[in-house]
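Working notes, structure below.
Other chains dropped; remaining ones untouched in position.
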Amino acid sequence: MWYGGDYNPEQWPEAVWAEDVALMRRAGVNLVSVGVFAWARLEPEEGRYAFDWLDRVLELLADGGIRVALATPTASPPPWFGLAYPDALTVNRDGVRLTHGSRDTYCLSAPAYRAACVRIARELARRYAGHPALALWHVHNEYGTACYCDHAAAAFRAWLRARYGDLDRLNEAWSTAFWSQHYSAWEQVLPPRATQYLPNPAHLLDFRRFLSAELLAAFGEQKAVLRQATPDVPVTTNFAFGGWVPVDQWQWSREVDLVAIDDYPSESGGGAEEQTAFAADLARSWAGGRPWLLMESAPNIIYTVDLPNGPHPPSRRMHTKEPGRMLRHSLSHVARGSRGAMFFQWRAPRGGAEQWHAAMVPHAGPDSRVFREVCELGGLLARLGEAGVADSRVVAEVAVVWDPQAWWALQGSHTPHADMDYLAAVRDAHRVLWRRGVAVDFVHPEAGLSAYRMVVVPRLYLVSDRAAANLASYVENGGHLVVTYFSGIVDAACRVRLGGYPGAFRDLLGIRVEEFYPLPAGETVDLSTGDVGRMWCERVHLTGAEAVARYAGGVLDGLPAITRHRHGAGAAWYVSTELADEAYARVLDEAYARVRGAPEPPPTGVELVRRTGQDATWLFALNHTDQPRQVAATGVDLVSGEQVTGAVRLAPGGAAVIRTGAAAPPHT
Amino acid sequence: MWYGGDYNPEQWPEAVWAEDVALMRRAGVNLVSVGVFAWARLEPEEGRYAFDWLDRVLELLADGGIRVALATPTASPPPWFGLAYPDALTVNRDGVRLTHGSRDTYCLSAPAYRAACVRIARELARRYAGHPALALWHVHNEYGTACYCDHAAAAFRAWLRARYGDLDRLNEAWSTAFWSQHYSAWEQVLPPRATQYLPNPAHLLDFRRFLSAELLAAFGEQKAVLRQATPDVPVTTNFAFGGWVPVDQWQWSREVDLVAIDDYPSESGGGAEEQTAFAADLARSWAGGRPWLLMESAPNIIYTVDLPNGPHPPSRRMHTKEPGRMLRHSLSHVARGSRGAMFFQWRAPRGGAEQWHAAMVPHAGPDSRVFREVCELGGLLARLGEAGVADSRVVAEVAVVWDPQAWWALQGSHTPHADMDYLAAVRDAHRVLWRRGVAVDFVHPEAGLSAYRMVVVPRLYLVSDRAAANLASYVENGGHLVVTYFSGIVDAACRVRLGGYPGAFRDLLGIRVEEFYPLPAGETVDLSTGDVGRMWCERVHLTGAEAVARYAGGVLDGLPAITRHRHGAGAAWYVSTELADEAYARVLDEAYARVRGAPEPPPTGVELVRRTGQDATWLFALNHTDQPRQVAATGVDLVSGEQVTGAVRLAPGGAAVIRTGAAAPPHT
């Protein structure tokens, strides 16, 4: 189990470093990310490197038994860089060239920037190859910066040439016949810069795909020089998560030696726990079930935006995590396969833009609740590691489809309903299953699905032909599929599949949707089940399916709302409106019951994750409520160290990790 | 009766075209707009034209008996244009030069753009003069694009020179003595680009006037070359409607051979019907009572922004029109003088920015409710045409003043109350009268008014001296005038008329308003009538008028709120606060009753429009409710084909068109 966080000794006088290492040892820290934002310190002027301070840091850490995820510092070029290469600074879509003063002010397609990145990565690799502290290379930070400058334009064109070969195919894919956008020469193709009115959605989508590929190529260049110098040291980068991030993690996960994520839930209530599990399940899925790493999380704070409540506008706020919550969040990740728990950052900084962000050693210092909980967590992780938790795996029989490209395709202002967020739909499906205690993998829609008894496809607006065939084949071979509305609508080039929605799935679902009825916020439509639909409903015709629920009243009175279609050896369900969680759960329960029997949900507010190993099984039980809870279990609770027989009692906010099976090795 | 819509064959493989024509024939389509956004296809590189595909399209249409409104494609220059003439791309007020990627990326004052427009218009005219399909020239699309570049600056100065002659008059008109804005040389005059703080309202107003004139000049250039080649083919352009559109339709209507409008209501509830009637009454009025054409409307969708409801933010949404609603909207236009019903667009596109917008043939194809209703409407329009509806006219005895320049003058952040929208006030007056079943014309404030028994002047902030004299003369000669608050405030140069409000109308109204009391949202002031005022009240002094209602309580307790003044042979009313519809209706009823007797409102939710011809009268009866309704009528119902005696029963959402008088010609 790795335990630690971002360590930025350059922010502190050297006198503090020794205390840092002592405190790390006290907390059980065994891995720190060093140098993430240290470019200015490592290369104070172009071509002149200053590694002596880093030598001393690494030596101190090595002496303390702490390993290092050594970063290439390329996410924040120093001020001198922008003055030397103004053409390598970011240009936004309005044509404004940004200046240094924050971080990430560069164009990832600018030759000068790319060269500078490779150069400093090579220097670092040369210097620290073979260093005993070096455990991992941490390239860059949260790749995701977009640029609209002429360098970006040239790279975008090169990528498009490779993708489409000739302009005719690009024109066809982008539907440029609409609004006279036909390109007659490659140099006419530009990034989606500020324009007059609605942009072309295929143009936007391909620009995001290009960015994903371009950023990955930049990562690849650094990886290559690091690999050459240190063939045995794994190389990774930390994935950020958010609608602004143009990174297709399925593709990236194939290029990193270890999937690593940064996880910052944005809800301060119970949503934080659901978001945590969601991120961790994604990471495990990206990693193909192999171990991965929670590279960043916030030890003591949730950065939240409180939704409007009455006349108040939304307001940004740093919510302090209640006692015990950091430990539960960390265990939620570890239960789902993280090789440990890493935080941003080790010591709260005095100044800078993130002086109020989270830290393991807060401004108040080690004499603090937060640091005491940090130490407690360190001890627990050590025990889990020694007990062999890494030798077990989560086994999921249900999968939810996740495709960032479908997300990107739904971004923009051209769709029938502005509130149709892709992420929300996927989170809805995951949340409902999470509350039912059902283990969930995420899958790419073109991936093999035979391992799953049930697959849920939430709002998969964009579906490639291959994905459509894959999902159909899954059902034909006995799979059970639940598809929610506005799935299967456009092809890989964002073009509507004609002849009735959902064009990709009509045969599979045994329905034909003639038209949509988007609803305003607050309006509902009754269903024959007594439930209501929100946001959206559809004129559904049965072409083989049976109606499981019908609309009751209104324009669609009596028409099917939820359908089920036997197809091949399996069955495919369709949900044509937005259901509340309880009604959604009933649909999923019913589908699940046919393949697996009714799920056995955990007590309300308790999260249960089971891991299965060769010799033992593990039950992670997290009580997210402020009441005591009880869970059936027998074995050793690694949290309390006590033997549990029949049931374990969880204190309010408490957690247990019950190991059952072969005797665990003794722990300290 | 013309029936059809925008037809964009360039978006589809040629194989689809034959099906298009077959479906058009099935639907009764007889006119389509072709080529609106086809510049890239027609002129794939500068100076090289490709008309062969269009030849084939027009031949197919001609063979099918379908006429063509042939468009000049100048609303969307191809990508090559922007690369060849970067100085001809739009520059916004922040100085950002926009790029292609949407539509309308040009400066209408750029010589290169103007020349390219005339060139392609000339080529089209040369090619298709005398073509049997050619029925109408459709120039450009929705003129309205503003630009702030140096070309625009030069053209703005030229227009100002022509308007003012010398700088002294401009300085006087713009009140440049305020804040040291005096211009001492013409080159100092710029478009209202980004500046530090509040802009000069006269500067903003004249820029909008300039844009209207500049766009009209650009239209005129194209019209001239089309006229020369085809002297007998009418030339038009489609008017867009919205606060962003700098087009004075009174002036433009004199320059087009046929007034044509695009009508997109923005409210999904009953407001859509009021907006439809509003737009159609405007169009008929712009056309001076002559036939006009609904050039674009949405067959199946209302693009709406749902207002916030509780904590929800406003949200954009495409509301699907309920069954029957398309037909009622179309009849509302035809009843008010449209020569038919045209839609955007014929076939829903697979891709592009508007892939989700409305279409006559939806993504689901012809086997759909929408296309069936399209066919039904086509049949009805044909029957109406054969029955001679075009030979009748709407006769209105009430007029509402409409002046886009007063709208423009009220835009901006300098007024006493940000919620004082001009459009809202005019729509309020129209809506109240529409619900009372009163036929309404719109009039320019300087136009002849002798045809009307009552004229309503809602919030006419800006009034020229000539308009003020015209309205006074109307009353002196026996007219009845109702003026609402914040009318008659500034002169044509946006300068306050001094000495007590409303400076333009004090004598006419027999009052003097000393000061305003803008109210916050949600606050009301009581009136002696039991009604309440909102948003605004005023300290009114009588100088000849009598008080019809008084303020009750508050700072203005006992002072007049609504007044009436005998003036010459007529009378002038003044309403100094914002009334709810019911109270407003009572005021208008009372004024109307003195000239015409009480109005006989139709059943709630039923729209009635009467047309009068030589040989017959027509009653259009539209039931916008979901309940059956009954309306007194005798004659033939062209919708059902049945004879009606005494009363016609309207199904929920249904419509009837009762022709009374000489026997209509038999219909198919």
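Every chain is named by a letter (A and B) in the order it is written, and numbering of its residues begins at 1.
Keep this in mind: a contact is a pair of C-beta atoms (placed from the backbone, for glycine too) under 8 Å apart; a residue touches a chain by one contact, two chains touch by 3 or more.
Owing to the predicted nature of the structure, the values given are computational and were not obtained by experimental measurement.
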| query | Hey, this file places 2 copies; any idea how many the whole complex holds? | reply | 3
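Quick note on the criterion: only the chains that are shown with their structure count from here on.
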| request: Give, as an integer number of Å, the spacing between the C-alpha centres of subunit B and subunit A. | output: 48
| query | For subunit B, which residues count as touching subunit A in their complex? | reply | 8, 10-11, 37-41, 44-45, 73, 76-80, 82-83, 90, 92, 94, 96-105, 145, 268, 300, 304, 306, 309-312, 315-320, 322-323, 348-356, 362-365, 367-370
| task | Report the residues of subunit A in contact with subunit B in the complex, numbered from low to high. | result | 94-95, 174-185, 187-190, 192-203, 307-310, 413-419, 493-496, 498-501, 512-522, 539, 555
